[in-house]
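Missing here is one protein chain; the remaining ones are kept as they sit in the complex.
Chains here go by letter, A and B, matching the order in which they are written, and residues are numbered from 1 within each.
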Amino acid sequence: MTATTEQATRYEAVIGLEVHVELNTATKMFCGCATDFGGEPNTRTCPVCLGQPGSLPVVNRKAIESAIRLGLALGCEIAPSSQFHRKNYFYPDMPKNYQISQYDVPICLHGHLDIDVDGETRRIGITRVHMEEDTGKTVHIGTSGRIHGADYSLVDYNRAGIPLLEIVSEPDLRSAAEARAYLAELRAIVLALGISDAKLEEGSMRCDANISLRPVGHTVFGTRVEVKNMNSLRSLGRAIDYEIARQTELLASGQPVQQETRHWDEDAGTTSTLRAKEEVFDYRYFPDPDLVAVEPDRAWIDALRAGLPELPAAARARLADAHGLPREVAALVVSSGLTGVLDAAIDAGAAPAEAAKWLTNEVLGWCTAHDVEPSAVPLRGAELAELLALVGDGTLSTKLARQVLEEVLDSDKTPRQVVAERGLEQISDSDELAALVDTVIAENADAAQRVRDGNTKAIGALVGAVMRATGGKANPQLVNQLLSERLIDGGA
Amino acid sequence: MSLSTEDVRHVARLARLALSDDEIESLRGQLSDILAYAEKVGEVATSDVPPTSHAYPLRNVWRDDVPQPSLPPEEALSTAPLAEDGRFQVARIVEEA
Partner (left out) sequence: MAALVTQTAVELGRRLAAGEVSAVEVVRAHLDRITATDDRVRAFLRRLDDAALAHAADIDRRRAAGEPLGPLAGVPLALKDVLTVKGVPTTCGSRILADYRPPYDATVVERLRAADVVVVGKANMDEFAMGSSTENSAFFPTANPWDLERVPGGSSGGSAAAVAAFQAPLAIGTDTGGSIRQPAAFCGVVGVKPTYGAVSRYGLIAFASSLDQAGPFARTVTDAALLLQAIAGHDPRDSTSIPRSLGDLTADLERGVDNLRVGVVREFSGEGLEPGVQARTTEAIERLEKLGATIVEVSLPHASYGLPAYYLIAPSEASSNLSRYDGVRYGLRVDGDTAEEMMALTRAAGFGPEVKRRIMIGTYALSAGYYDAYYAQAQRVRTLIIRDFQSAFEQCDVLAGPATPTTAFRLGDKVDDPLAMYLNDVYAVPASLAGVPAMSLPVGLDDAGLPVGLQLMAPLLGEATMLRVARALEADIAFDPTPRGERALPAPSVAGPTEVPTP
């Protein structure tokens, strides 16, 4: 670097994401083995997915359908003819030591995804979507459970052959925030389509990032580094920020960035070299002779297009426009997969803002605590509307309503049923409450006196006593009012 | 095409074949001869000719997404040279995938 450089070169980050989505088809990509989760090792295998000699693949039509639907949702062209290729490399979790994938003729090409960052909409290009099969799972036996330092490894092929879609973006992303927004939106689309549960933490959605820097204003790409092992949106953001900083520092000090693959360490907050990309794998791609061309006809594609659900961008706009929900609330409802429940609740009479509030607070909280995917929450919109109506007409206090909601979610009872069974109707009868209030005042003479003497805050303890005596069912506003009448507004 | 010893070593590595120096040397000669013969295909003008990967043209062969019985795990593992805890055992793996 010349000493006469007046200001440090400003770099921009150029980021592309490769995302893998594990499909929720009933069977594997190329054989009829079930894909359901769990199960003892090697109980969901057959000659095909074990790569036994003489076995042959037959493609799962549902996987093709999911690929086309995702491609359509991403604005892609659906290839009139696409082919499967073999990607050849050796690894113990690969039953055939080649992966059946797609290479230069993938099923979907040239799409896009719009993201919103800081109020600005940007269009991110999608290069391709293609189909491939997943590998088995290896467990490393040794001291750390990680691959380095293991004594030996054990392989389970239950996962081998599960269908994957790979979505490759153009290198159009420019920051960690954009990358997060892209991944979140892609995930929301996948959930809306219902083709995967897309859980980053569990591996049904996986993301690798390709990051390079170049001086602002330049068009030539800098040296690309691939980063793997980011298992959450937060990790993705942190890893990208770290990597941008790392590369910036290298370039600023005149050192070159090595082309390589790096591993994100969540605990350390750093990336480290996994393997030098100079050792580029020679995958020796060639068309798989065991599989024939996939040529979806116009009619099928048109039918799938017509059957696409409302996509997240459209849902957000609709919730904001039609129901006046603030953008962030609409976005949260949609990205949580709760649009359907909200729409149904509104249809059943619930106020949109209130329903949205309960969904994004209580309902989402329950889902997290119970490890349930929000889009699969056991709550019908009509039930939520019913619950809100019970609060609205004074039958339930808000606090009790939360308890009722819990039980509605945990069981298949409706709010009315729970209220009836547990006798939770709020006590709002003034006479009934008045008697109780008088009893509590009599039993808590000291506290009552402090209120009369001017310590209005002490009323809380008396309210509490009434609530306890009624098992929480007393209408707290009424209780407060009755107590006030007796102790504050001039009563004996 | 005449192959160098390094060419042969590289290909053997790609193919996961542990070859002795003698084997590498004898293969070098044989592979060079065979490839020289196979290179005859380069004499044919093919600029407008598409490649054929399937002699009998079929398309859209697929199956419905309906589960079929898997092998019982004892059968799946019956061929394993070494197994432990219902899984196929291998020596320690050095490279990450």
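As a working rule, contacts are C-beta pairs under 8 Å (C-beta built on N, C-alpha and C of every residue); 3 or more make two chains touch, one makes a residue touch a chain.
This structure is a prediction, so every number in the text was calculated from the model and none was measured.
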Residue among A:Pro53, A:Gly119, A:Gly307 or A:Gly423 that touches the chain left out of view: A:Pro53
Absent-chain interface as seen on chain B, which is shown: 3, 7-8, 11-12, 14-19, 23, 27, 30-31, 33-35, 37-44, 46, 49-56, 58, 61, 63, 71, 75-76, 78-82, 88, 90-95
Residues of chain A (touch criterion as defined above) contacting the omitted chain: 47, 50-59, 86, 88, 90, 92, 95-98, 153, 155, 282, 284-286, 289-292
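As a working rule, only the chains that are shown with their structure count from here on.
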Where chain A and chain B are represented by their mean Cα positions, the distance between them in whole Å: 38
Contacting residues of chain B [partner chain A, same complex]: 14, 16, 53-54, 57-68, 70-73, 76-77, 79, 84-97
List of chain A residues in touch with chain B within their complex: 25-27, 31-34, 40-47, 50, 52, 58-64, 81, 83, 90-93, 97, 135, 138-140, 142, 147, 150-157, 263, 274-275, 282, 284, 286-287, 289, 291-296
